[in-house]
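My questions will all concern the structure given below.
All protein chains but one are shown at their positions in the complex.
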């Protein structure tokens, strides 16, 4: 299934682009997406943290993904 | 000796005027002034509190007064 | 250490206070604005009158700002209080504090208003439809 990846801040610098389509097997969860992204972009694992948001909501590792979900890579936020 | 009394808020309503000259024996302290004021204006003792300030500084009861000191009657403050 | 203390009969200027404490090395500004409420204990208030023992009020406000800077390491404080007749919604007090980090700005601002309400010789009279009351005068 296809997942739309959105990257921000330093995660965008690492991934190299804001928008990215990503293929995952049916039934994959957030943790699986994290593993495949980190395999492709090892620099992500050097960050203080990367949270994943599914359709604009922070998601735990066990949450299952669906076709066309929008997943954002959220490195440590620093607003305010 | 002569003390200048300044009254504010409800203390002014009780005393009836902003400025008042008050006679006290030499060597009188804040507590003596308080006693003679309360004798003359018993309604002062009905207030939540009355602090006395001598020459614009809060003064303890034992502080001695001098001729021409300015003493303010300070009922509970309510600024802000 | 920059402190500005004002006791004013005209409307307070919040933006002036913010500008006074702003500086290129401050990261956070906290501003407290105390406004006139339209009711006290469920009873409609028409307007307020504030009276101050002016020289002492200014001296006490300055002491508070100096203590706040000392306790919390803040550097700039503006503390303005209004006197005279105030209508509902108007600002009676404006306190602006800047600091390199926000916790100090919050703590110092709160210290200023809490202490002002305890020590600064200013008195508030609430005017109701059927009378008027000096706030907190009686137990």
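Observations, loosely collected:
Note that the chains take the letters A, B and C in the order they are written out, and that residue 1 is the start of every chain.
Operating definition for what follows: a contact is a pair of C-beta atoms (placed from the backbone, for glycine too) under 8 Å apart; a residue touches a chain by one contact, two chains touch by 3 or more.
All of these numbers come straight from a predicted model, not from anything done at the bench.
Within the entire complex, contacts from the absent chain reach the displayed chains A, C. Mapped onto chain A, the footprint of the missing chain covers residues 6, 8-10, 13, 46-48, 53, 56-58, 72, 74-80.
For chain C, the list of residues touching the undisplayed chain reads 14-15, 18, 22-39, 88-89, 100, 102, 105-106, 109-110, 113.
As a working rule, only the chains that are shown with their structure count from here on.
Distance from the chain A centre to the chain B centre is 72 Å, each centre being the mean of its Cα atoms. The distance from the centre of chain A to the centre of chain C, each centre being the mean of the chain's C-alpha atoms, comes to 48 Å. Chain centres here are Cα means. That of chain B falls 26 Å from that of chain C.
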